[in-house]
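So, chain A:
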Amino acid sequence: MLKKLITGALTAAVAITASINAAQAEDELFIPMLSYRTGPFAGGGIPFANGFHDYLEMLNARDGGIGGAKVVLEECETAYNAQKGVECYEATKGKGALVYNPLSTGITLQLIPKAPVDEIPVLSMGYGLSAAGVGETFPWTFTYPTSYWSQMSSILKYIDQNGGLKGKKIGFIYLDAGYGREPIPLLEQLAPEMGFELAMFPVAGKEMQAQSAQWLNVRKERPDWMIMWGWGAMNATAIKEAAKIRFPMDRFIGNWWSSAHADLVPVGETGKGYIGANFSGIGTDFPAIQDIIKYVVEAGNSQADPSTVGNVLYNRGVYNAVIVAEAISAAQKMTGKKSISGADMRMGLENFVLDQARLGELGLAGFTGDLKGDCVDHEGGGSVFFQQWNGSDFVKISDPIAPMADVVKPLLEEAAAAYKADKPEWQGQTCG
Partner candidate 1 sequence: MSGIFYDVLADPFLQMWQMPDFFIQVLWEGFVSGILYALIALGFVLIFKASGIFNFAQGIMVVFSGLTLVGLHALGVPAFVALIITLGVMYVLAYLVERLVLRNLVNQPDIILFMATIGLTNILIGGGQWIFGGETKSMITAELMIPTGSSVWEPGGGIVIFQHIDIAAALIAAMLIVGLALFFSKTKVGRALRAVADDHQASLSVGISLNQIWVITWFAAGIVALVAGIMWGARSDVSFSLQIIALKALPVLVLGGFTSVPGAIVGGLIIGIGEKLFEIYWGPLFGSGVEGWFAYVIALVFLLFRPQGLFGEKIIERV
Partner candidate 2 sequence: MKDTTQGYVAEDGRHIGGVMMEMKNITLRFGGVVAITDVSFDIREGEIRAIIGPNGAGKSSMLNVINGFYHPQEGEVWFRGKKRPSMPPYEIAEQGIARTFQNIALFKGMTTIENVMTGRQLMMKKNFLWQLLRLGPALDEEVKHRRRCEEIIDFLEIQAIRNTPVGSLPYGLQKRVELARALAMEPKLLLLDEPMAGMNVEEKEDMSRFILDVNDQYGTTIALIEHDMSVVMDLADRVVVLDYGKQLADGTPDEVQKNQAVIDAYLGVEH
């Protein structure tokens, strides 16, 4: 028994050695994929990872990669756990990683300081540290297409547009963690400015499936609108509880991590009318998604359940991959090399252009708003649109609503300055 174990362990050690030391082959684009298909948030992690993976695989299958170089994906399971995230980072960064998509705010926070040291950019798309949108302070971190604060401002704008904000009571139910608490400063600042009243309903991470107390409080407070910053199993539970207290669903808005199929399908009819923010297209009616189905899903190279292709989070994964792919090809063009480095990738991320024309070329016309890489603005200033659950699927109900850049920007800069304050080594950094 023991002998077998030892032999096994030795073989494994040898294997690790062999694999890690394997020289990076010529003309390959190595992209580590930190995903989480296990743990409490796996429900959201799985479709996103599938979308990301399938788009890049589709490029490999259809176009032979990006700019003639094959994309090599290495998936590493983080279980949404910061410690495992470090392990994944260390396991992959030596292999010529171009960019990290940490897919977890906790891991992002750890990678931000490492990025300038290791010269590998971090792309935290729609999560992570909002302040990282300030390119001068965070030259290696990107939060395209937009930040939580921008999103919150767009949501408030939407509410304002649909019945006005002034004098209303806005309830904010959120996951009681860094992620959920992030928009609070913005809300607290805007409440007096825009004249609405604020009520907070924190949901502890481990209590996220027992929210009756929060919703009793909601009933007590009687807010006019509810905004949710939830994740994982919290979302569906919240919608059910809302239905229980007969809170009007069309006054209940979830942010982009709280309005996915994974959240609403379990709720079904009950959630009819629920509104969600989003920045990536829904459905499979895009040529590129069709290509994914054709080249990847049907070829059996996807882990995705075919019925989930085109879902909110799947498409968001696709969008993430699109940004990565566009940045790569931008970098390839600028350097003239097929195979690029992390520093090149940063250049690409600062210079790609993803306008409607380009989206059309990609087969994603109308998939999302314009996005342009920029050295100073790592947030991208992207807008969100709103979608509504009709009982079985999401329907887009608004055009993209631009964020209140004038409000958000100073907040971002303030936060960036605070971040930098106790980091002497960050003082000299700037973009470009």
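Just so we're on the same page, a residue touches a chain if its C-beta (ideal position, glycine included) is under 8 Å from a C-beta of that chain, and two chains touch if they have at least 3 such contacts; residues count from 1.
A word on the picks: all candidates are chains of the complex that A comes from, given by their letters.
Quick caveat: nothing in here was measured; it's all calculated off a predicted structure.
Chain contacts in this complex place chain A in touch with candidate 1, from the set 1 or 2. Interface of chain A with candidate 1 (complex): residues 37-40, 42-43, 45-46, 176, 200-214, 216-217, 219-220, 232-233, 236-237, 240-241, 244-246, 262, 265-268.
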